[in-house]
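Take this structure, written in structure tokens, and hold onto it; I'll ask about it next.
Every protein chain but one is kept in place in this view of the complex.
Letters A, B, C, D, E and F mark the chains as written, and numbering starts fresh at 1 in each.
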């Protein structure tokens, strides 16, 4: 668990191609496959679902998320 | 799907000339054709419609959107 | 429409001397003639009218607007 | 009107020694003589009056205003 | 009045050793003797009193104030 | 106690591999094992539990926390 994580971005790098939970300011939650990220923590997720109380409220497909509004990012396998 | 996306801005580059959904802080939503973007995620959209609950509430035509207020950008074909 | 817009600031450059609608955080709206802008999206507008529900609520003449509070800028010809 | 304004700060430069209306986030309004400004839009005003609904609510004399909280600056001659 | 103020920080420099009124976001007000400032408008004040409706609500002595939360700084002799 | 802490990041460095309490804006609290941090105070925590009133409300496993939303970080041994 958490092998090879020296810097925070290593976790994002390890999560490429995997499903992640992204929690935003204002309590918005998204689940999707992490395709890309940058040092501003801008993300591209694929197959994005917006979630509320464990239910899908919106399907967004491929989406660019600005890093600025993100609180945390958690690989979904460990978050559920 | 999501082919050739190495960095988050690649999705914006791939979406030029296509319709995108832009979701802002304060729950404002816009749909329009992506004409230009920069590294601050400032956008120019054309044929912009402001949306609320799936209805067009305002037509804005060609519009400059400041990146600072953006939460996510989703190509409309995948978001609807 | 949108000819020659490669970067977002190109739209502002094309709009110099024209009337624009500027929408600010906190739902303030201004209409005025765009005189100048910079990379922070600070603007100078002339003949500024503050608008609310389509009515002029205040006449401000020549005004400096800080870019920091701007959500979008739309040439008024396309916004009305 | 607006002659010689190529960049937004030119309006501030032209307004030195003149009365300006400064509108801040949180709907605070000040009127005073612009003495100095910098690229952060920090200002020094003299003979500052805080205004509310067209009435003077406080006299502050010489005052340093942080640019960070400013929404707009309008030469008072054009704003009233 | 306001002699020798070319840049906003000149007012702070002229106010060293003098009593100033500092007004913060969230409507907090402090009065104290300005000891030091930097380009971020971080301040050190001495003999600080927190004020509310013209009454001292707290005595803080020597205090470091982060510039980030400051709205305005006014030499107390002109502000009262 | 606090031996060898010359700069704030030294405490984070000393806490690697240990359980920490992380308190976020909006009163969110997380407890987890600190795996990595950077100069933006972005963190990776493992075995993350979201806490509310001393109870675990959510288990997140391995999680990336953006530094931007953090108020304080306290080694859990000293915080409980």
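Assorted remarks:
Operating definition for what follows: contacts are C-beta pairs under 8 Å (C-beta built on N, C-alpha and C of every residue); 3 or more make two chains touch, one makes a residue touch a chain.
The structure displayed is predicted, hence computed values, not measured ones.
Counting contacts over the entire complex, the absent chain touches E, F. Considering E:14, E:29 or E:42, the position touching the chain not shown turns out to be E:42 (whole complex). Annotation for chain E: contacts to the undisplayed chain at residues 24, 26, 28, 33, 35-38, 42-44, 46-48, 59-66, 68-69. With the whole complex as reference, residues 1-2, 5-12, 21, 25, 41, 67-68, 70-75, 77-79 of chain F touch the missing chain.
What we mean here is this: only the chains that are shown with their structure count from here on.
Where touching is counted per the definition, chain E and chain F have no chain in common. Superposing chain A on chain F by their CA atoms means rotating through 50 degrees, a value rounded to the nearest 5. Most remote from chain B, judged by the distance between CA-atom centroids, is E. Where the sister copies chain D and chain E meet, the same residue numbers recur on both sides for under half of the interface positions.
Distance between chain B and chain C, defined via averaged C-alpha coordinates, is recorded as 19 Å. Note on chain placement: the centre of chain C and the centre of chain E lie 35 Å apart, centres being C-alpha means. Those residues of chain B in touch with two or more other chains are numbered 68. Chain contacts in this assembly form an open path, with each chain touching only its neighbours along a single line.
All chain pairs in contact, by the document's touch criterion: A-B, A-F, B-C, C-D, D-E.
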